[in-house]
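Of the protein chains in this complex, one is absent; all others appear in place.
So, subunit A:
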Amino acid sequence: MPTVSMAVNGKDVSGEVEGRTLLVEFIRKNLRLTGTHVGCDTSQCGACVVHVNGRSVKSCTMLAVEAEGATVTTLEGLVKDGKMHPMQEAFRDQHGLQCGFCTPGMVMSTIDLLRVNPDPSEAEIRDWLEGNICRCTGYHNIVKAVQQVASGDAA
């Protein structure tokens, strides 16, 4: 079995995997980081979004072995000194979640949006969220949460 090594949330980790082990399986099962969700098997829902080498990707559509040597950030890695990331705070402020299943992916995806586009229009936010599906909120408050972070205002 191949061994894979990567840095996850600032820690060097390694483990034995099969060739077919998905990155999300490695994250959830080997590392026990269950903040990253799996909501589909068709690469459509985005619940599994993590950052690999600084860019958002679907960890269900990547093999663990493809992340060899990579720097990975999951939702758990956003919390610094017990303080949530501003995007997480904004989702709470704006009621950007209901059941919360899609939220990890939404947060990771929208943080990446603000990396490339710090001041997105509403249309740009909605366009960026094409790969993230939410069954509950209707997206409206998710968009507001992103706008809150972009504008730098607390609620």
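Here are some notes:
The criterion applied here is as follows: a residue touches a chain if its C-beta (ideal position, glycine included) is under 8 Å from a C-beta of that chain, and two chains touch if they have at least 3 such contacts; residues count from 1.
Convention: contacts and distances are computed from a predicted model.
Per the UniProt record, the absent chain's protein name among "Dihydroorotate dehydrogenase", "Dimethylamine monooxygenase subunit DmmA family protein", "Quinol oxidase subunit 1" or "FAD binding domain-containing protein" is "FAD binding domain-containing protein".
Summary of contacts with the chain left out: across A:Asn9, A:Thr73 or A:Ser109, the touching residue is A:Ser109. Between the chain not shown and the residues A:Asn30, A:Thr61, A:Gln98 or A:Gln147, the one that touches is A:Thr61.
The chain not shown here touches subunit A at positions 2, 18-20, 22, 41-43, 46, 49, 55-58, 61-63, 65-66, 68, 109, 112-113, 128, 130-132.
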